[in-house]
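Moving on, here comes chain A:
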Amino acid sequence: MLTLPQFFFIYFALAIIFLAGMAVNVRNPVHSVLLVLAMFFHMAGVYLMLNAEFLAAVQVIVYAGAVLVLYLFVVFLVNIKEEIRLKRFIGSYTTGRVITIGMLATLLAAAWSFKLGPAGTWSIEAVREITHTRALGIEMFSHYMLPFEIAGVILLVAVVGGMALAKKDRNRATTTEERRALMRGEELGE
Partner candidate 1 sequence: MEERGTAMGTGSTLPPIIHIAQLEKILNLARANSLWPLTFGLACCAIEMMSAAGPRFDLDRFGAGVFRATPRQADVMIVAGTVTRKMAPAVVRLYDQMPAPKWVIAMGNCAISGGPFKLGYNYSVVEGVDNLIPVDVYVPGCPPRPEALIEAFIKLQENLTGTRRFPESPEATTETA
Partner candidate 2 sequence: MVIEILLTILLIVVVFSVIMLHVAYATYFERKVIGHMQVRMGPMRVGPHGLLQPIADGIKLFFKEDVFPETADKPTFYAAPIICLVAALTSIAVIPFWEGMAISDINIGLLFILAMSSLAGWGVVLAGWASNSKYAFLGGLRASAQIISYEIAMGLSIVGVMMMAGSLNMSEIVKAQAQSPFGIYAIPQVLGFFVFLVAMLAETNRTPFDMPECESELVAGYCTEYAGFRFALFFLGEYVGMIVMASVGTICFLGGWTGPFEVPFFPIIWFMLKVYFLIFFFYWVRATLPRYRYDQIMALGWKVLIPLALGNVILTGIMKTFVWH
């Protein structure tokens, strides 16, 4: 008979597979984003079952709450009515199916030859005792300090790049007075 944790794991796993499959199959891109949202919640559930409650909460806050909302903004900019009317994206069915089945076979072969790696330094009881948040913090800021800082620098590069792309061009006229000043031959001083 199934124990409760096993039952929940089977439910989460099947739901993730089903939702991900549906997300690439529905016509409306907004519906597909909603299905991905539901899938992220189930992934958070799987994290919970691995004693990683901090990761589960962060998954929902960052991934489902912020990243996916920005995905949704981009989807809104696409003309949905055109998308829904298209019959299919790739010309022939056979090419798509061959590529998909090939990728599936590769993934299954890789999953079958999966070997468990060496165990970490923390046992489950130790993590449960001092809560996953604290364990994660201790590991991240002592043994994995360098990767943490590198990740921070990468994010900083992204933020600075975003600001540089969106900066206001000082030599372009945006108001009527500025255009008139440009036509008169003056420089735009701000």
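These made the cut because all candidates are chains of the complex that A comes from, given by their letters.
Side notes on the structure shown:
Here is the rule we go by: a residue touches a chain if its C-beta (ideal position, glycine included) is under 8 Å from a C-beta of that chain, and two chains touch if they have at least 3 such contacts; residues count from 1.
Since we're looking at a predicted model, the values are computed, not measured.
Within this complex, the numbered candidate that touches chain A among 1 or 2 is 2.
Against candidate 2, in their complex, chain A makes its touches with residues 28, 30-31, 34, 37, 53-54, 56-58, 60-61, 64-66, 69, 72-73, 76, 131-133.
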